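The structure appears below as structure tokens.
Of the protein chains in this complex, all but one are displayed in their positions.
As written, the chains take the letters A and B, and residue 1 is the first residue of each chain.
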Amino acid sequence: MSIDTRTTQRHHRSAPAPLVRPDYRQRMRLADTLQVLCIVSVALVVALFLDDGGAARFATPADALTSIGVLAGLVGTDLLLIMMLLAARLPAIDRAFGHDSAMALHQSLGKPALYLILAHAVLLIVGYSLAGRVSVFAEVWRMLTVLPDMVLAFVGLGLLVLVVVSSIVIVRHRLPYEVWHIVHLLSYVAVLASLPHQLTVGALLAAGSPQWFYWLALYVGVAGSILVFRFIVPVVRSLRARLRVEGVDRVADGVVSIRLSGHNLRRLQAHSGQFFIWRFWTPGLWWQAHPFSLSAAPTGTSLRITVRSLGDASAALGGLRRGTRVSVEGPYGLFTDRARTSPRLVLVAAGIGVAPIRSLLETATFLPGQATVILRSHTVGDSYLADELAELCRARGAEFRIIAGKRPPGVNSWLPAEALAARVSLKTLVPHLRDADVYVCGPRRWTDEVVRDARAAGLPTRQIHCERFDW
Amino acid sequence: MRHSSSVVSGVCAGHPAITVESMGTVISIRIGAAAGNAGSPHDEAPRAAARQAVADVFRGWNDRFSLYREGSELSRVNRGELRLTQAGSELRDCYALALAWRDRTDGVFTPHRADGAIDLSGIVKSLAIAHAGEALHGLGLRDWSLNAGGDILVAGDQTPGLDWAAAIVDPLDRSARLASVPLRAPLRAVATSGSAERGEHIWTTVDGALSPFRQVTVFGRDIVTADVLATAIIAGGRPALHRSTETFPIEVLAVLRDGSLLATPGLRADSA
Partner (left out) sequence: MRIRAAAAAALASASVLSVGWLVGVPAVESLRSTLTTTLSSSASAEATTTTASGPGTSSAATTTPETTAPAAEAPAATEVTGTFDGSAVQTRFGPMQVSVTIDNGTITEVTPLQLTNDDQKSVMISNRAAPILRDEVLSAQSASVANVSGATYTTQGYLQSLQAALDAAQF
């Protein structure tokens, strides 16, 4: 229960000031463009509706209901397509936002998209039954039997409901990840099943019209992107890299480092701090895919990850044999030196989050004396890779602190009780915090607390980077 | 037709209709007195010319398409003596038109007989009427009516009081009339199909059952449409009736087996 505040920095002779990568502006421009495109795409589908004279179709209640229903369908489908693009592992999206932020947005769009599509179905059924003066059931029956492609549309809606329900937190945690993933892939089927009725029912997307072309171009673009970046590129990359397990080293109880070897890995263009999604081809593990960060800087022939081998899923990782084939998807992640905006550096890690921090430390740009590494653990001895971190800090002239101690009960803080009582914070630990980029990796709640602390110290968000693994 | 008052006043002496026998029925021609008709309708010469023109037209069609004449082109095609591709363009055009109408009526109207022969009689009579109308037009007549065995085509500049009007026979009492309808443009053609009739050109019946209609009268913009649809509605029953009224600009009066009537809104007495 002590706060270890030993400093281990050494002073080296001054080296020329390293150039902090100036592509921040470029990245933000890309991010801005992508965000604008997203919003304009929604405006465009509403404009499709208006362009067809939709604004005039609110005269009677039945008309108003059907018009709102059509709008809901248009916007909901656009959101679904955006969601699919977010999950398609587009390099541009990863470069601008990082894969984890993209997936966070993907998750948050799920329920609104479903509500809009449900509203679309309900409002149109009610609106048509009002207009045709029939009961709702008669109208549904008519839709299924008379209108083209409606059976498929209802099937698509059902699948969509299934996918979203299975992704609600409560349900998702009960399902094994792989089962949940397969159900989730049904969303592709749902979207495809609903495409025919969008083109054939009603004249908004009449065949041959500009709207029809735009709509089809959207679908083709999304499908093409998914096919290329989600499926083809990872497969090709893996085949070329020919990764094999080189060895497994025990780091601590239940934690191992896996070393991998491959060919011409520079082609992967991986950077320290990034992660891959790994698939190990053994009978017990081939059907699982895990996201793990690199725990050492990637070289042309080797990669290393450090993982917890607890629980049925990961237990087998500890027993991987040398020569096992490995395939990867990636590299993904914005948790890299390329996201730097400031000369100083603060790396904060806890638990297995130390892995990307360790690789970052190896190649991050900073002058001696301008970096601090903070390791949070329960006891001084139970942090992983601490010796490697210490060694690297010694070699590179970075300050190394281990903050050990139990979480204060009932209070949200990333620091242990004594530190909290002593009014320790990021600001007190790192005097020149305002000039630093802060990289945080660890359990989710804890990471949020570190970020909160950094924000409270006045750091703008562009200087705070964190990696989330809970998608 | 003029008001009865002008007949009573005897200002112009009237004339009976011109009649021509052809295609197994009688064709009645009347020439109206509206301005625009070349000459007066009461001159003998234009009447004779009109009669001759209509007779020639009908004879021509009959020669080519009648299945009752062994030497007609259609009979020869049906016997296999003449290939359809070698037949005259008129026959092929006629066949194509019949096929087009088969598509439009979802197969209820069809030129194909059960034994595989091509029977164009359903369309030939109306084409002949239309052709005869053009012939009358070519003679400079602008106001006339043609009635070929119950299928009526009129032409005339519409002026109040000078409409040609057609009455519809009550199939349950052939001396009574169900309706008298002024043939206001653009509805200038009337055709009636009856299930108790010859029926040679109604080959398909829905479900093989008897038609629910005893008689169907269709008012249309041209005689071919009216005739084909009258046939199709008789053969196709209620579904065909509703499809036809929804798709084509027609008025229909249908008499059901029990004598009750179905009519489109334009045939109601309170419609304008």
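In the analysis below, a residue touches a chain if its C-beta (ideal position, glycine included) is under 8 Å from a C-beta of that chain, and two chains touch if they have at least 3 such contacts.
Because the structure is a prediction, the values reported are computed rather than measured.
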Next item on the list: Quick one: say which of B:Pro46, B:Pro111, B:Gly150 or B:Gly237 touches the chain that got left out.
Entry: B:Gly150
Next item on the list: In the full complex, which bits of subunit B touch the chain not displayed? Write them out.
Entry: 1-4, 7, 13-17, 19, 21, 24-26, 28, 30, 35-36, 130, 133-134, 137, 142, 145, 147, 149-152, 154-155, 157-161, 163-169, 171, 174-175, 177-182, 185-186, 188, 190-194, 196-198, 215, 217, 221-222, 241-242, 245-250, 252-254, 260-271
Next item on the list: With the missing chain put back, which residues of subunit A would touch it? List them for me.
Entry: 28, 31-32, 35-36, 38-40, 42-44, 46-57, 128, 131-132, 146-148, 200-204, 206
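Methods note: only the chains that are shown with their structure count from here on.
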Next item on the list: Give, as an integer number of Å, the spacing between the C-alpha centres of subunit B and subunit A.
Entry: 74
